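With one protein chain held back, the other chains of the complex are shown just where they sit.
In this document, chain identifiers A and B correspond to the written order of the chains, with residue numbering beginning at 1 in each.
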Amino acid sequence: MNVPADRKYTRSHEWAKQEGDLIVVGISDFAQESLGDVVFVEVPEAGREVEAGEAVAVIESVKTASDVYAPVSGKVVEANEALADEPELVNGDPYGAGWLFKIEPSDPAEFEALLGAEDYLKVIEEES
Amino acid sequence: MDFTPHTPDDVRAMLEALGMQELRELFADLPDAILEPELNLPAPLSEQEVLEHVSELAAKNAPAGKAFLGGGQRPHFIPSIIPALVQRGEFLTAYTPYQPEVSQGVLQAVFEYQTMIAELTALDASNASLYDGAAALAEGVLLALRQTRRMGVVVSQGVHPEYRQVLATYLHAVGAELRTVNLQDGLTPEMEFGDEIGAVVLQSPNFLGAIENPAPWIEAAHAARALVVYVADPLSLALLKPPGRWGADIAVGDGQPLGNPMNFGGPQFGYIAVREKLVRQLPGRLVSQTHDVDGRRGYVLALAAREQHIRRAKAKSNITTNAQLTALMGAMHLATLGPDGFAEVAKASVARAHALAAELIRLPGVELVTPEPFFNEFALRLPRPVQSVRALLAERGLHAAAPVSQEYGENIALFAATERHGDSDLHELVQAMGEVLS
Partner (left out) sequence: MKRDFPVLFERSRAGRRGTLPPAPPEVDLASLLGGDNLREAPPRLPEVDELTVVRHYTNLSRRQVGVDTNFYPLGSCTMKYNPRVNEAASALFAELHPYQDPDTAQGALQIMYELQGYLAEITGMDAVTLQPAAGAHGELTGMLLIRAYHESRGEGEQRRVVLVPDSAHGSNPATASMAGYEVQEVPSGPDGEVDLDALRAALGPQVAAIMLTNPNTLGLFERKILELIDAAHDQGVQLYYDGANLNAIMGWARPGDMGFDVIHLNLHKTFSTPHGGGGPGSGPVGAKAHLAPFLPLPLVKREDGRYLLDYDRPQSIGRMRSFYGNFGVMVRAYVYIRMLGAEGLKKASAMAVLNANYLRKKLAEVGYRIPYDRLCKHEFIAQPPGGLKALDVAKALLDYGYHPPTIYFPLIVKEAMMIEPTETESQETLDEYVSAMAEIARRGLEDPEWIAHTPYHTPVRRLDEVAANRKPVLRWRPEGED
C-alpha cells in the first residue's frame, strides 16, 4: 500500500500536505482503492470556512458516497476543478493530480497533530 | 380467496422439512401476549362476489367523464392503446429496475420519458417521476434551497392552493421560511427578492387559469441569485412558451392531462425537470444510457449515490417508489399523439374553454375573474354560493363549478373544458347554469 512519508494523514483516510502557507488535502491510496471507481467529486467552494473534522467534500462511486473531512480548520482557498471532468484522477493519482482542495490553516498545531505515515499504516492494518 | 398455491399436503411436507407439525410454530418467536389477535373484518368474498360488491359501490358515484371541473385535473381522451399496453404484466408487475439486464423495458421507457419531459419543458434533464404535482413542487423547492444554501422561499398565490399547502408542510419540517405573495387582479405582481431567498415559485397558467408573464419574476429572482421553480400543466406546454425558454431553472407539474384517468385525484404522476447544473441535486430515480460488455446500447439507474438506499440520512430525498407506471402512460400518450396531435388536443381544449367562458359570462350576475389571456381553465364569480351551484348542477348530471378557496374571493368557481366537450355538452351546461342561477 502506497503511503508517502512526505505528508500527514487522518484516521478517516485523508492526507494533508504542507505547500507553502497552505495545506493540500486529498484521500489516500487505501481510500480510493476501497471506494472503487470514483464517478463524481463534490468539492467545497473557495472561501468557505471549515472546522477540522467537518464534512466538506463528497466522493461518489457507483454504489457508495463518502464524506471527506477537513483535516485542519481554516479557509478553503482552492478546489481541484479538474475533478469535475475527470473524477478518475482520484483513482489514478490520489497523491498528485487527484488532490481535492487547499486550506489556509487557522491553527498550525492541528497539522502537526495529524498522523505520520507509519501511524497511518497501522490504521490501515487495523481496518483490513 | 387468498391466492396461495399450498395444498394441505404441501403444507404438511414443508412443515416436516422444518421439523414442525403446526403453522403456529412458525410464530413461536412472537410474545404470547400479542399473539393471534381477533381481527374484525368482513367475511371473505370470491372474485365474482367482490366485483359485484365493488360495482355496487361504483354505481353510487356519478362518473365525471364530461366534468367541467378544473384545478389541474380534467377529463381528457385516453387512446385505447394506453390501457392495453400498460396492463402488460411485465410493466405492471415489475419492481424498480435494480437489475438492468432484465429491466431494459422499463429503463428505456423511462429514458424516453425523460427525453419527452426535457423537450416539453425546454430544460436539460428530467428524473423518472415523482408522486404528483404537489410533491414535485415541494421537491423542486427543496432542491433549490440545497443548491443556493438558503432557507427563504417566495411563492405566488397563483400556485395551486393544495400544492402550496403541501409545500408548507415540507418546508416547516426543515425550518425554511415560506412567504406567499397575493395575486393582484388575478396575476402575480412584480417584485424584488432579498438575498435570503433561495427559491421563487410561480405557476402559469396559474390556479385561476390566467397565463402569467413570468419574465419579471424570473429576472428579479436571478438578480437575487435565487432559483425559479415554474409550475406548468404539461398540456399547456404543447402551445405555450416553455419554462426553460422563459429562463426558469426548475419546472414541475402534474402529469394527469397526459394519458392518465382522473381516478378521484390519483394516482397520476409528478414531473420535475432542471438545468444541467442541477442534475446531481435531483431527487429520485434517474436513468442513463450506457453500453454493455458487448458494446450494445443499454440503460441503467444512474447517480444512485444521491439516493436514500446509499446516502441514508444525507440523501437528497427519502423517495424510493415514485410513479413509474403512470409516467409510462404519459410517455405512451405523447408518443401516440406526436407533436401535431398533442397540439391539436391542447388547441381544442383552449377553444372549448374560451367558447364556454364567452357563453357563461352572459348569464346575469356571472363575472369572469380570470384576466385574459387564459388557457383551458377559468374562474367565475357566481351570484350564489358555489357549493350549492355545484350540487344543483350535479342533480342534473353535470359536474362543474369547483369551489375556489375563500383566499381568492367570495363565490368563485373554477371551470374547465377539454377536447372531450362537444358543442352540445357546452350548450347543456350553459342552459343548466342559466336555470340554476335564476
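Before moving on, here are some points about what is shown:
We take it that contacts are C-beta pairs under 8 Å (C-beta built on N, C-alpha and C of every residue); 3 or more make two chains touch, one makes a residue touch a chain.
None of these values were measured; they are calculated from a predicted model.
Considering the whole complex, the residue from B:Pro97, B:Gly152 or B:Pro257 that touches the absent chain is B:Pro97.
By the touch definition given at the top, subunit A reaches the unshown chain through residues 37, 39-40, 60, 62-63, 87-88.
What we mean here is this: only the chains that are shown with their structure count from here on.
Rounded to a whole number, the gap between the C-alpha centres of subunit A and subunit B is 43 angstrom. Taken in their complex, subunit A has these residues touching subunit B: 39-40, 42, 60-65, 67. Within the complex formed with subunit A, the residues of subunit B that make contact are 280, 303-306, 310-311, 314.
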